[in-house]
Each structure stands twice: as C-alpha cells, then as structure tokens.
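Heads up, one of the protein chains got dropped from this complex, but the rest are sitting where they should.
Letters A and B name the chains as they come in the text, with residue numbers starting at 1 for each one.
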Amino acid sequence: MATQDIVLDTQEHTSTGVDNVKLAMWAFLGSECLFFASLISTYLLYRNDVLSGPTPSEIYDIPFTSVSSFVLLMSSLTMVLALGAIHRKDERQMRVWLLATAVLGMVFIGGQIYEFTTFVEEGMKLDTSTFSSAFFVLTGFHGAHVTVGILLLLTLVMMSLFGRLSPGAERKVEMIGLYWHFVDIVWVVIFTVVYLIPTNG
Amino acid sequence: MNGSPAAKRRLLALLALLAVFAIACDTGPQDFLKSQASVQTQKADSLWDVTFAIAVFIFVVVEGLIIYALIRFRQRPGREAAQFHGNTKVEIILTVIPSLILAGLAVPTVQTIFENSKQPPDALRIQVVAKQFWWEFNYPDLGIVTANELHLPVDQTAYIEITSPTNDVIHSFWVPRLTGAQDAVPGRTNTTVITPTATGQFWGQCKEFCGLSHSRMRLRVFVEDRSTFDQWVADQGEEAAEPTDSLAQQGQELFVNGQCAACHTISGTNAAGTTGPNLTHLMSRRTFAGAIFRMNEGNLRDWVADAPAMKPGSIMPSGLKSMGLSQSDVDAIVAYLLTLE
Partner (left out) sequence: MATAAHAQKGLFSRPRAKTGWFSWVTTVDHKKIGIMYMFTALFFFIVGGVEALLIRAQLAQPNGQVLSADAYNQVFTMHGLTMIFLVVMPLGSALMNYFVPLMIGARDVAFPRINAFSYWVYLFGGLFLYTSFALGGAPDGGWFGYAPLSTLQTSDGMTFYALGLQILGIASLGGAINFIVTILNMRAPGMTLMRMPVFVWMTLVTSFLLLFAMPVIAVALFQLMFDRVWGANFFDATVGGDPVLWQHLFWLFGHPEVYIMILPAMGIVSDILPTFSGKPIFGYAAIVFAGIAIGFMGWGVWAHHMFSVGLGPVANSAFALSTMFIAVPTGVKIFNWLGTMWGGSIRFKTPLLFAVGFVTMFVIGGLSGVSHAIVPHDGQQTDTYYIVAHFHYVLFGGAVFGLFGGMYYWWPKMFGRHLGEGLGKVHFWLMLIGFNLAFGPMHILGLQGMPRRQDTYPDNMGWNFWNLISTVGAFLIAVSILVFFWNVVRSRTKGEEAGADPWDGRTLEWATASPPPEHNFDVIPHVTHRDDFWHTKYATDEEGEPVKVFAGGSGSDENIDQVHHTGHIHMPDPSFWPVVAAFGLPVLAFGVLYISTPTLVVGGLILLVGLFGWGLEPSAEEH
C-alpha cells in the first residue's frame, strides 16, 4: 500500500471510505444551508413590511409559481434518470436526460424572469420596501444557483459529446446531481415559506 | 536560561505596581473605577469588585504555577522528563472548580440584570434622541426640550427612553458613573434607569462608532438637589425673551426668517425646526455642539460662521460658505443667541 501511486483529485482509497469530491460536495452544501437559512430568516423578519407597495397576497400568482415549482421538481426526476443512464454506461441516454434536466431548469428560470418582470410592472421593485428587498434577494440567489446548475449540466453534456467525460463520468454526474437536488430541495423550502405561509398583509 | 523566568517575574511585579498606581489615582471625569453615583452603577460595581478579585486570584495562581513549572522543570543535567499522558482526577477537579466559580458569578449577575431593568412607577420620564453628533433631551411630562446637558434630581429614579431618528445611525448613551451604555438604534427604543445618589457634574459620551465626529459627541449630566432642579425646570418652561438690543433684534430677524429656523426651534418665535437643537434657552447651557465647546461669544461666532471647520461632519452648514451670511449677519445672529438666557 505504502508505495502505490498517490493520485490526487481522483477516486482513491480514502480514510473514511467516502470519495473526496463527494465529501467536499457535502461540506459545501452544508455551508449553502447556512447561506439560505440566513436569507430565509431575513425574509421572515421582513415579510410583513410592505409599506405602500403590494402585499405578498396581492402580488403572488400562486398557481403560476406552483406550476414552475412542479417543473423544477420534475427536473430532479430527470436528473435521477440521467444518473441511472450513466450507471448503465449509456452516455447517449444520459445526455438526453441531462439536457431534459437543463431545459426544465431553464423553464423554471424563465418563469422566474417573467415573475420578476410582472412584479416590477405592478410596482414592486428591489427598493420598494424591506419585503421586496428580502424577496428579490432570496429568490434571486436561488435563481442564480439554478443558473449555475444549468451551466454545469450543459458542461457535462458538452464534455460527453467531445468524449471528455470519462474517466470518472459517473462520479461527475453524481456530484452535479447532488448539487441539483439540493437546489431543488431549497426551492421546496422557499416555496413553502415565501408563497404558501400566509402573511398579515 | 535561568534569567528568563526571573525577568518575567520582575516584569509582572512592575506591571502590578503600575496597576496599583493607576487604580490609586482617580483621574478623569469619565472614570468609572470608583465613586459610582447611581444605585444601578453601584450594583454593577460591586459585581465587578468580586469578579476582579477572583480574576486577580486566578491570575496569580495560574501564572505562578506556570512560572514555577518553568523553573522547576527546566532542562538541566540529570533531569528526565516524566512520561505521563494525563491524570483524570486532576483534570476533573480542574474542570469542576472553574465551573463552580462561574456559577457563583452567574447568579448575582442575572439578578442584577433584572433589578437594573426595573421601571419604578414614580420615575421621571426622559427621552434621549441621539443624532450625528449631539444629544436631544426631552422631558415629555415637563414640556422641556434641551440638548447635550441633562439635568436630573438627586435620589429620584429617571426612566430614560433612548432612540435615534430613522435616517440617522446607531449611537450609544453612556454616562460612566450613572449608567452603563445603552444603544440608540434607529427605529427602536431602548430604556435605561438611573437613580442618582450624589449631586454633581457627570460626563458621558457616545460609545457606538457613529462617523466623523464620534469622538466629539459628548454630554454632561447635572445631578441637582430638588430645589435647584425645580428652579431649572421653571426657567426652561418659559418662552424665550424678546431681544431689546438692535443688533440682537436684527439677528432675530435673520434667524427666524432665514435658514436657521428650518432646523432650530426657539419657543415664542416662528422658528420651529427640529433637525438641530432647541435653542430657546441656549445660554443656560455651558457647552454646545455635543458638549465640546464652551458656551461663549467667540466660540458661537466661529460656529455660526463655519461649523464644519470646527467639527468634522457637522450637519450644520457653514454660515459664510453655504448659507450666504455675511460676517455682520453672523455677528447679529450671535448677538441674538446671547440673549437666549
């Protein structure tokens, strides 16, 4: 054992038995939990302070957002299918599912852009009230996370097309998948806290 | 290397001596090492005395043991290091003892926290509004608004509500011998309780960093016997006297109809601004601009002429440079201010 090649940045024997990259990803997601917890706390503090701007119940289009939330949740399913495909060494099908995941993510982001635009037209901008600031920054940062996820998915697809995904293809897909599922779960929390829990307004 | 611990001991002795010297001389007007002047600070002080005594004891024991160990167990011929990894009994004892000491401190601390926050029913109500970089003091039940100098009757509890305007920043109200710091936070109201036990003049200042002139945001508290305080209340309740001198009348004209009135109030006139201090009884105060300048004609003239030059970050604009006053206008306004007894 002692004189074997030590190759870093790759799957290797580890002290805990957990892959390095996976451990790092879990640590990173732990950090992200605190990030979103801080943003959500801020939102909870300010959600009733709307000043003269529209109140949450006036402005939220719950059916619309429910649909886009459903789209995002479905993308977790396609992500699982992509991972399943690469487990079967079926890169072609994996690309299809990854692409589907990315497209579903893009639909969600499109919905968010539409939502933001509508809100601004209805008189709720970033600087309208503390509620509006907290709303835009919280959901905006989530949107940014989804966008990063889409870029990562598309990168995987491109790498696969150019034959650069292997070695370690499974692990790469699994890591991006972990991130993607995390971002989805955070959205479930945000959707519940922001859209579903009624406010005084 | 035998010299090092000895040198350290000498250093410690020197420091101890210096500390004793410092504690022995009660120097400044904001010193809170001794002579607390309110019920609340006396309680805090007695807690501190106990804590300090315990801390000094622990300090002496621990540092003494370290120095002893360094000397006793220094490397020298024939000395072999004992190979042990720990001693469970000693470790438990040394964990339990500090815990007990701390528990002993915690009980009176919590008691005092609650005692000091009690609001007595017959308290004198005072509102403190902290602004960049001065203090407004309101006595809502007495109809008095003043600045930078607070008057309190001895032996009566004052219940003080502290805030800061929403467009201002955080300040902290602190008069060392009378009360510990309590922050003035925009949009919030905090309270503190002072029961002065001695008459006299007490200094304080803003304690939360608040910008360019944080160090120039001071205040004074005058604790007076009942009759002196009542007289002060009666004087403050009057409207400002009309000026008789012609220069002062000219100054009043400039003040009331000019830009001064936008920010300052002088009761009995049309000047009713609230951004700056209420000047109705300006001359009854010994200091101005955050209690940093003595109240006299020369200082007032310089101030009206160019406040920001005297105090960095002053909200009050320069009379000569920004408000379009001439030097003779300034003289007239100062002549008027000097009549505001």
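What we mean here is this: a contact is a pair of C-beta atoms (placed from the backbone, for glycine too) under 8 Å apart; a residue touches a chain by one contact, two chains touch by 3 or more.
What you are looking at is a predicted structure, and each value in this text was computed from that prediction instead of being measured.
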For the chain that does not appear here, which of the shown chains does it touch in the whole complex? A, B
One chain is left out of this view; which of B:Arg188, B:Arg226 or B:Lys321 touches it in the full complex? B:Arg188
Absent chain, residues of chain B that touch it: 1, 4, 7-8, 11, 15, 18-19, 22-23, 27-33, 40-41, 43-45, 47-48, 51-52, 55, 58-59, 62-63, 65-66, 69-70, 73-76, 79-87, 90-91, 94-95, 98-99, 102, 105-106, 109-110, 112-114, 116-117, 166-170, 172, 174, 176, 179-183, 185-188, 190-191, 203, 205-215, 292, 312-313
Please identify, in ascending order, the residues of chain A that touch the omitted chain? 1-10, 14-16, 18, 20, 23-24, 27-28, 30-35, 38-39, 42, 45-46, 49, 51, 126-127, 129-130, 132-134, 136-137, 141, 155, 159, 164, 167
